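Below is one structure. I have some questions about it.
Here the complex is missing one protein chain, while the rest keep their positions.
For chain A:
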């Protein structure tokens, strides 16, 4: 019982942690969704040599453990003269990592669009940019929503690893409370509860998109 009380006394620390986790994940989404779309367009449209190079880069990023990537960005980049605050280093590594996955998700979703659909757009004189804006991306938004939702939840979880590079996100906060209040369990349980809430919110968003898909696609 006392652990719960202690956690409540430290609620400001938890709120600060949640704020950092959310700002990192949101910032990461704002950057990586457009980057992921651009990357997928590049994987679809760019001339072959460039496309292969880019595909290798994406594969490389996807096989690096996230923790290692965060280390490289936070401890490695200063050697090249680029020193980032923990939060910014966290944002950069989350964004890089997440973009690599989103590129593949979007590319797969592009491939899933019926070929004749795209052909019809070409036959009716839609330009490349209209084709993407009006035909491909709206369909991708609907069909890829569940996978993207999953990816967001993964990103929320990955962000916990950023405590290693001293980002004051939710896991960092729980650890801080646990250490300072000598409460081994409740602060972490509280953090789990808060992570769960965030994931449920994402799930709710995905379910809305899913309903939209059912109305339109049957």
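Convention: a residue touches a chain if its C-beta (ideal position, glycine included) is under 8 Å from a C-beta of that chain, and two chains touch if they have at least 3 such contacts; residues count from 1.
What we mean here is this: contacts and distances are computed from a predicted model.
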- request: Just go with whichever of "Phosphoribosylformylglycinamidine synthase subunit PurL", "Arginine ABC transporter ATP-binding protein", "Sodium:proton antiporter" or "3-isopropylmalate dehydratase large subunit" UniProt uses as the name of the absent chain.
  value: "Arginine ABC transporter ATP-binding protein"
- line: Out of A:53, A:68, A:82 or A:120, only one touches the absent chain, namely A:120
Message: Among A:11, A:134 or A:211, which one touches the chain that has been omitted from the display?
response: A:134
- request: State which residues belonging to chain A touch the missing partner chain.
  value: 114, 116-117, 119-128, 130, 134-135, 138-139, 142, 215-218
